[in-house]
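For reference, the structure is listed below as structure tokens.
The complex is shown incomplete by one protein chain, all other protein chains being positioned as in the whole.
For chain A:
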Amino acid sequence: MGGLSGDTWVKSARQVEREKTRRRRALRSGSVATASTVVFLVLLIWLLTASPGWPRVQETFFSPEAFVRALPEVVDGFLLNVKIFLIAEPLVLLVGLLVAVVRSLKSPIFFPLRALAVAYTDIFRGVPTILVIYLVGFGLPALELQGMPTDLATLGVIALTLSYGAYVAEVFRAGIESVHPSQRTAARSLGLTHGQSMRHVVLPQAVRRVVPPLLNDFVSLQKDTALVATIGPLEALRQAQIHASGTFNYTPYLVAALLFILLTIPIARFTDYLAARTQRRRGQ
């Protein structure tokens, strides 16, 4: 008999039996999952290939020759997407954080700024991103202002920053408001000013909490760089369009889609990982 009082513990027969059952169950769930996945995939492929239009679809969307032919130029265009994303993302974070902090200011002297911040988030969350891209892409250069950028990719970055900045500002604001008021009280009671309390106590906690939703917005921004195609720079979707319209084969679109997926999947998994980690910490 194990488990009696004392300092050495010997597993009881009961516990050994229990662990054996658990292992058996785990094995069984594993095999069930594998089997059902295989059956599901086979069914899906059969359904696709058995459909009457399949040969045509296969030729126009899954042509290996067209894939290889389009790949270099679509990849080339995709590098522009990555560049747009890498420049827009820090700008989005900056604008979002700034707007969220401005909205939290209480002093009457900041009223105009606060009103501006509210108007900004209201307007740019309301207007569809593609419209913002059109308006910025064609409207800004039309002003013919000195020093106004005319490079299409730059205009795309400006438009995406305006649109996503509004979303991210709301994410940050939600984070700021989720920090319990007693934290601010404690900071103020130590003599810290509003700004100091915000910087050292509220924001560090707020930012940590909103990392998963922020990453989610990043994923969204990554694929929305393709919307910039509408004003003309040669990014992945635009390159794919050019190829497709030249050959009447749509495989280049598949190339572009795959590239976007390759970029977003790692971030999506990372988001999941962070969310799970937060969950675990809360559970402790």
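What we mean here is this: contacts are C-beta pairs under 8 Å (C-beta built on N, C-alpha and C of every residue); 3 or more make two chains touch, one makes a residue touch a chain; residues count from 1.
As a convention for this text, contacts and distances are computed from a predicted model.
Trainee: According to its UniProt entry, is the unseen chain "Multicomponent K+:H+ antiporter subunit G", "Aldehyde dehydrogenase", "Polar amino acid transport system ATP-binding protein" or "Copper chaperone PCu(A)C"?
Mentor: "Polar amino acid transport system ATP-binding protein"
Trainee: Which residue among A:T154, A:Q205 or A:T278 touches the omitted chain?
Mentor: The missing chain is touched by A:Q205.
Trainee: I'm checking contacts with the chain that's been left out. Which of A:S12, A:S189 or A:S245 qualifies?
Mentor: Candidates A:S12, A:S189 or A:S245; residue touching the omitted chain: A:S189.
Trainee: What chain A residues would touch the chain not displayed?
Mentor: Looking at chain A, the ones touching the missing chain are residues 182-183, 185-193, 196, 200-201, 204-205, 208, 284.
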